[in-house]
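As you look at this complex, bear in mind that one protein chain is not there, while each of the others sits in place.
Showing chain A:
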Amino acid sequence: MSDTAAIELVGVHKDFLSHGDTVQAVKPTDLAVGQGEFFSLLGPSGCGKTTTMRMIAGFEEPSGGTVFLDGNDVTGVAPHKRDVNMVFQSYALFPHLTAYQNVAFGLERKKVAKDEIRRRVGEMLEIVSLTGMEKRSPREMSGGQQQRVALARALVNGPRALLLDEPLGALDLKLRQQMQIELKRIQREVGITFVYVTHDQGEALTMSDRIAVMEGGRIDQLGTPREIYEKPATRFVAGFIGTSNLLDGSVDSISGGVALLVFAPEEKVLVPVPPSVTDGTKLEISVRPEKIDLSRDAPAAADCSVLTGTVREVVYHGTSTNYTVRTSAGADLVVFDQNAYSAEDLAGPGDRVYLTWSPQHSYPIGVRP
């Protein structure tokens, strides 16, 4: 990564007027995307991720703030003068042009020499495995192939950054998974910064170097997939990424940077906390379902979190079995048990069970360090 960010937003926001009221689709946002980074904007629909991307592309003007591309202020610069290219949600291929003509469109506008265009389009079609499809019209291609044309059409220009707006949304599951791997490979191959807009958390986790989780027009959390999954900053992030178990309670005692929350005799949760947390602090704790052990026998180890509860539901998922347990602490916890060793269920509905997990698998949400 070089020093200058490929894309930088400083205080960028977008206000819309709706029925006389001003609505902030994007609240003042600061964001820096590094050179060659695979960066995802993740969030539910209406969270402002697409608007943010369109402000980078130049299709929307920010109501305030500055957009930098490679250190240059491009706020107010028309889309066709910005050195970024976009892959649209529905591909938006030119229906009256062939695959080749679609890919060559940008280079022709830039007045690149004919021979050079032929060479670069040929190369790009090879990268996206579409050699031999040059003369096809978009109508004669499958969804996956159209997707590749859209990608090639943007990448062939060698943009500073590629903006992808839910590019895999229209594909079926199998093809989508295949394209995820493919996209990642292509990104490594061409070394261009990708900004990827998606509402699919699995997609974002698989492909991204960093993810910005957006909600209600602002970024809730920005971090690596691991950070976002393991240490969700807000309740929203914890809930939106994967399945999360949330426990509310207040700290009874702290020793060695680990807080103890007692829910009943022999029922406790241990959680590492920063120094700002003291006795009596109310905490919201997130535990991922695959970290929890479920057993019908009382646990032997003393230095881990233990809760008891009643199994309410057992769902077999092939690779794992999912249990929903109503704990005596009040919350319903979900437990994923890998079906690696046993073919039998660990417990059935109505059974009393013990749930245990190590202290480092509890994470206090929204606590200042």
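Everything that follows uses one rule, which is that contacts are C-beta pairs under 8 Å (C-beta built on N, C-alpha and C of every residue); 3 or more make two chains touch, one makes a residue touch a chain; residues count from 1.
Here is the rule we use: contacts and distances are computed from a predicted model.
Hidden chain, UniProt protein name from the list "Chemotaxis protein CheC", "Two component system response regulator, sigma54-specific", "Peptidase, M54 family" or "ABC transporter permease": "ABC transporter permease". Checked against the full complex, the one of A:His19, A:His96, A:Arg226 or A:Arg368 touching the unshown chain is A:His96. Checked against the hidden chain, the listed residues A:Gln24, A:Ser63, A:Ser137 or A:Thr234 yield one contact partner: A:Ser137. For the chain missing from the display, the contacting residue among A:Gly65, A:Pro79 or A:Gly242 is A:Pro79, taking the whole complex into account. Of the candidate positions A:Asn157, A:Gln221 or A:Ser362, contact with the unshown chain belongs to A:Asn157.
Where chain A meets the chain that is not shown, the touching residues are 57, 59, 78-81, 84-86, 88-90, 92-96, 105-106, 109-110, 137-139, 153-154, 157.
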